[in-house]
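Rest of the complex left out; these chains stay put.
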Amino acid sequence: MKDWNFVFAGFGGQGILFAGKVTAYAGMMEDREVSWLPSYGPEMRGGTANCSVCLSSRPIGSPLVLEPNALVVMNNPSYDKFIDTVAPGGVAVIDSALVDRKTGREDITVRYVPATRLAQENGIAKLANLIMLGALWKATGFASAEALQAAIQKVVPPSKQELVELNWKAIRIGAGG
Amino acid sequence: MATVYKKSALLSDVPLHYCPGCTHGIIHKLVAESLEELDAGGKAVGVAPVGCSVLAYNYFTCDMVEAPHGRAPAIATGLKRALPDGMIFTYQGDGDLAAIGTAETVHAATRGENITVIFVNNAIYGMTGGQMAPTTLPGQVTQTTPYGRDVTTAGFPVRVCEMLSTLSGVAYAERVSVDTVPNIRKAKAAIKKAFETQAAKKGFSIVEVLSTCPTNWGLSPTEALEWLRQNMMPYYPLGVYQDRTANEKGVF
Amino acid sequence: MSERVLMKGNEAMAEAAIRAGCRHFFGYPITPQTEVAAYMSKKMPKIGGTYLQAESEIAAINMVLGAASAGVRAMTSSSSPGISLKTEGISYIAGSDLPCLIVNVERGGPGLGGIQPAQSDYWQATRALGHGDFHVLVFAPSTVQEVVDLVFLAYDLAEKYRMPALLLSDGLLGQMMEPVSFPDPVEKFAEKPWAANGHQNKRPHNIINSLYLKPDELERTVVERFARYAEIEAAEQRYQEYLCDDADYIIVAFGATSRVSQSAVDTLRAQGIKAGLLRPVTLWPFPKDAIRAHIPHVKSFLSVEMNMGQMVDDVRLAVEGKVPVEFFGRTGGVIPRPSEVVEAVMKVAGGDR
Amino acid sequence: MARAIIDEKICKGCGLCVSVCPKKILALAVHRMNDKGYNPAEVTAPESCIGCAMCGIICPDSAITVEK
């Protein structure tokens, strides 16, 4: 299986770190080496948050992803910061409801998904992050559906298991089915 | 038309990094305005703490020194001894002043050190993400008191003005709040008086300002002001705790 | 062993300490280690343990001294500036022959510095965690799983040798999540007949102390302690090697930089350069024997660190000038890129290619 | 005639000014965001402003200038 180096980026509160965590868990479910690394510090207070997620068949060297082969962005500042870092041949999934830019890069695959709008329309306003994750999954196939489902199961706290279904719904919306 | 309110010239153009509605920003203004009105910006040296207001050195346009966590009163002491005619102030949070900096605070106060301390009590460690502070209220939930501050294990809050007012070096100690415009006005008067106390070399002056941390309290800025009124004010009553400024020589 | 869970290094560390029998945690908040305290404050009340947020790092280390004196497994964690404040207390703990666990989740310095990962407290950790002649055991994990494993080991060795152990983590390791599984909780602890826990009128009084007014007595205790250190240096040097056996160039790196360096080694090997990685797991005792063993076949060593060059001294002291020892580092919170490390090795290889 | 001038670039949409205006003529511009991602405050009925400066006094970010 391919090695994935993801960056998830957006505003704090959008669930960016959570989406990354689901991704890492999905990798773990398939017994791959995984890592998840958030940005931290006062910059988070400024509003932006991001995390690096690696899925690999070998021990992970630096968990800090500097050249993602897949990027998920959910706001303008993050778009500006990361779009040029995507490795050639990589994927960028962009919440087009929040990001008003379009990239000119032709060496990467770009998916514009109006996730935040889709989330509102579907009555799952807080799950735009998982819609984005669904789109990412579709674009990359980073894990099997079973692994991803199991990951969601893991990440949602036992007390909130009713959310599992909603999360999965969001992923399916993002994955376009 | 005349300008009846504008940003103090003693505040720089650097945008404040504080969270929306955080009252640190209000308190900054009061300090800057007071210094400006006393025409003391040129001889002022401020000491920034470690805490959310660590970057205060970028905001005040007077000379500034950034202190290690809790040590601002010691640094202010060094500055004051070197610059006896300077207007030396510290700006400190509750963790900074009343936890790690307790000794420095108490001793600057008992020495009657001619400095002014602006003490921002927001009942939490804002900067590090909302841990219990020495001023966190009994029962208050924070990152490190997830079940509410249990006084049997985590102890009781420190009431700083009450404690310091027992010391002979304290010329002026008042607790104020910035939850309403009238209170903001009173807070400004207190801060200005503290600086005047210093200018007259009357001893140690401190103004404790009840302040909000909407982010770590998990409230909106206006809810936070309400929480302050409902919860902090009863525990930390506003008022003057020590005033020896009427004496010609202050505390000495 | 527990099932594998994805966990932050800082939280895994806290959980590991609890499973290793720590029921007394004393801390003071500081980024990037806050999660340790947050975790402890959540768990300890539920298991009858103590989470106490001290008034300062100094108070915290002295609370550890007190609890350790009573014979329990005590712990404190902090980050660089906070560790400086603890140095007097650490020196006392070492001088009183008390075991305990101290954690430094390093950040950039000097001064207030920054809050991003760094390794610039290496010298402090290995040589001067306070005044006077003494050492502490220093463990440098490089994965979250190793954080867990070394917490257990640190307690065991600290008690075995009656000395403080330092876990040297950094912002990267503390904040990242990786899969981890936990050993079973420790249930049997060493006897501590020396503890000051109330003699119940059953034995002479125990005294925990580091004062010896007569120089020859003080010297004797120090010399005895150093005899123990010599044992430790013989028995406890730990490290991991990656492709060192045939290496022309060996990178020496620990913690976060060892991960970056491992990626670099892969790249270098792919390019036909025989690079290897020797990763010290204990920084004190430093695995000098392992390094020396490679001198015969190595063209040079490269110490890769997130600082301005500190461990490189230990590599040089081990190598004794027999082959060149070079240094590459970034500091202030900058994490080196694998490509930079590759370049640094290339530069060292220089003429050879 | 008085007026409150809000620097929208600086405003963080905290709403404190809104909460203290005695004339209730301040509001957050819910459908507009500034560069920092905040909905800035705006004066909804400028003609009613009495120049009391309460908005300015409470604004933590010194985003408001009041003229009279």
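Think of it as A, B, C and D in the order they're written, each chain with its own count starting at 1.
To be clear about the criterion, contacts are C-beta pairs under 8 Å (C-beta built on N, C-alpha and C of every residue); 3 or more make two chains touch, one makes a residue touch a chain.
Computed from a prediction, not measured in an experiment: that's the story for all the values here.
Composition of the entire complex, written as a formula in the shown labels, equals A x2, B x2, C x2, D x2.
Going forward, only the chains that are shown with their structure count from here on.
Inter-chain centre distance (subunit A to subunit B, centres taken as mean C-alpha positions): 42 Å. With centres taken as mean Cα positions, subunit D sits 26 Å from subunit B. Multi-chain contact residues of subunit A, defined as those touching 2 or more other chains: 42. In subunit D, no residue touches at least two other chains. Looking at the complex, you find that subunit C touches subunit B at residues 28-31, 34, 37-38, 41-42, 45, 50-53, 55-57, 81, 111-112. Across the complex, subunit A meets subunit C through its residues 21, 24-25, 28, 34-38, 40-42, 59-64, 66, 154. Those residues of subunit B that touch subunit C in the complex are listed here as 50, 54, 66, 68-70, 95, 99-100, 102, 125, 127-129, 131-132, 134, 143-147, 150, 153-154.
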